[in-house]
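I have a structure I would like to understand better, so I am pasting it below and will then ask my questions one at a time.
Left out: one protein chain. Kept in place: all the others.
Read from first to last, the chains carry the letters A, B and C; within each, the first residue is number 1.
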Amino acid sequence: MPAFEPRNPDFETVVRESFAKQTVMIAINATLTTVKPGYVEIQLPYSPNLTQQHGFLHAGIITTIADSAAGYAAFSLMPAGFNVLTIEFKVNLLSPGVGDYFVAQGQVIRSGRTITVCQSNVYGHDGSNKKHVAMLQATIMQVEVAETS
Amino acid sequence: MPAFEPRNPDFETVVRESFAKQTVMIAINATLTTVKPGYVEIQLPYSPNLTQQHGFLHAGIITTIADSAAGYAAFSLMPAGFNVLTIEFKVNLLSPGVGDYFVAQGQVIRSGRTITVCQSNVYGHDGSNKKHVAMLQATIMQVEVAETS
Amino acid sequence: MPAFEPRNPDFETVVRESFAKQTVMIAINATLTTVKPGYVEIQLPYSPNLTQQHGFLHAGIITTIADSAAGYAAFSLMPAGFNVLTIEFKVNLLSPGVGDYFVAQGQVIRSGRTITVCQSNVYGHDGSNKKHVAMLQATIMQVEVAETS
Partner (left out) sequence: MPAFEPRNPDFETVVRESFAKQTVMIAINATLTTVKPGYVEIQLPYSPNLTQQHGFLHAGIITTIADSAAGYAAFSLMPAGFNVLTIEFKVNLLSPGVGDYFVAQGQVIRSGRTITVCQSNVYGHDGSNKKHVAMLQATIMQVEVAETS
C-alpha cells in the first residue's frame, strides 16, 4: 500500500471533528478507531436492528461505514481549508454481513490534484475469525470549504 | 422502460413480507410504497439523525434505500421458491442529500436466467421540487431459497 | 431523458473533430453517427478480429465505444475552451457481443459544474433484431483545455 505525507499537520483532529458531526454514525453506533495519513478505520458492532431480511447486516449499512472510511482516508490528505465530496463508489458484497462486529478499512490508492481514489475493505469479526465482507472502490473530489458548507 | 411479466402471482405479497423483515428499514423509518412487476418504490423522510458532516442525508443511507429498491425490483420477478442476492452495485451521488423526503425507484433493466441487472434512482423532494440525488446500477443473482436462508 | 442546452454553439464540430483524432476508432472501424446536445451515437460493425475466446465482440471493445459515446455526450455540453476527462466507469455486460453491428448511445444524465454523469447503452443489431448488450455509467470531469493538451 502506498505511504502518504499529510498536507495538514492537524489531519487527525479535522478528521475526528468531522466524523463527530456525522449523526448517522451515532445512530448505527459506529466508532472511528484509527486515523493515519491516507488510512482510516471505522468499527461497527452487529445490531439486529440494522439487518436485511435474513438477519445479516444490510448492505447499505456496510456501505455507510465503507464509504465514510474511504472519504476520511481521502480527507486525511487534504490541505487545510479543503473538504472532500464523494462522487461515486462501487461495492462488491463478498460474503454475508455476519459477525460480532465489523471493521471498515479505508485506504487512499491514488491522490491526485482534484481526484482521490480510495478502496475500503470491510471485515466481519467473529471471535478469532475474520471474513472479507465487502470491497468498495470510491472516487472523491477535493473542494474548497466554502463550496460545501 | 421494459415491461415484465411476474413469474410468481404472489409477487407483491412475498416482496412486502420480505421487506417487513428488513429491520434497518424500521430503524431509518423507510416505507415500501409501490410494488409492480420489476419496479419498486421506497420512501424515506429526512432525519437529522442520519446525516453526514454537513447535515445532508448520508450516502450510505441513500444507498440503503436504493439497494433495497433494486433488490426488490429483481425479487418481484423471481419464481416462487427463489430468492435474490445482491452481488454488487455502483452509485453516483448526483446532488447533496437534501429534501423533506426521498424516494428510491428501483427498476429491472435486464432479467436473465441467473443474473438480473437493476437501476435505482433516488430523488429528494422538497415541497413541489424534486432533485435527482443518486443513481445506482446493481447486479443481483437468483438463488434457491435453501441457499440463503 | 433530460434535454440540454449546448453552451458551445459549435458543439457538433468540436465533438466530430475530437473523435477524428481518436486513432483507435479507425483501428476498430467505428463511426460517429449522431451528435446532439448531451447525446452521441457511435456505430461499430462486428469484426472476427476483435473477439474474445468464443467469437463474441470483446467486452473491452464494447467498452471502447460505450466510453467514447459517454465522453462525447458530456463534451457536447462543455463551453468553448473546456475539455473532458473520464474519471471512471462501470459496465454491466447484459448479453454476449453478438450482432452484425453495434450501436453505443451515450446520454448525459446529470450535468454539473465540474462533474458530468453519463450513461451509455450498447445494442447489438442483427437483421431487424436488436439486443441490449451493455450498460455503462460514467463519471466525467470538466477541465480547461490547457490542463489536458
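Keep in mind that, in the parts below, a residue touches a chain if its C-beta (ideal position, glycine included) is under 8 Å from a C-beta of that chain, and two chains touch if they have at least 3 such contacts.
In this text the structure is predicted, and so the values were computed from the model without any measurement.
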Residue of C:V40, C:A73, C:V91 or C:V133 touching the missing chain in the full complex: C:V91
Touching residues on chain B - with respect to the absent chain: 87-88, 90, 114-115, 117, 139, 141
Missing-chain contacts mapped onto chain C: 18-19, 21-24, 26-27, 48-54, 58-61, 63-68, 86-93, 148-149
Hidden partner interface residues of chain A, rising order: 90, 92, 94-95, 109-110, 112, 117, 132, 135, 137, 139
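Everything below uses one rule, namely that only the chains that are shown with their structure count from here on.
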CA centroid of chain A to CA centroid of chain C, Å: 32
Distance from chain C to chain B - Cα centre to Cα centre, in angstrom: 28
Touching two or more other chains - residue numbers and ranges from chain C: 90, 117, 139
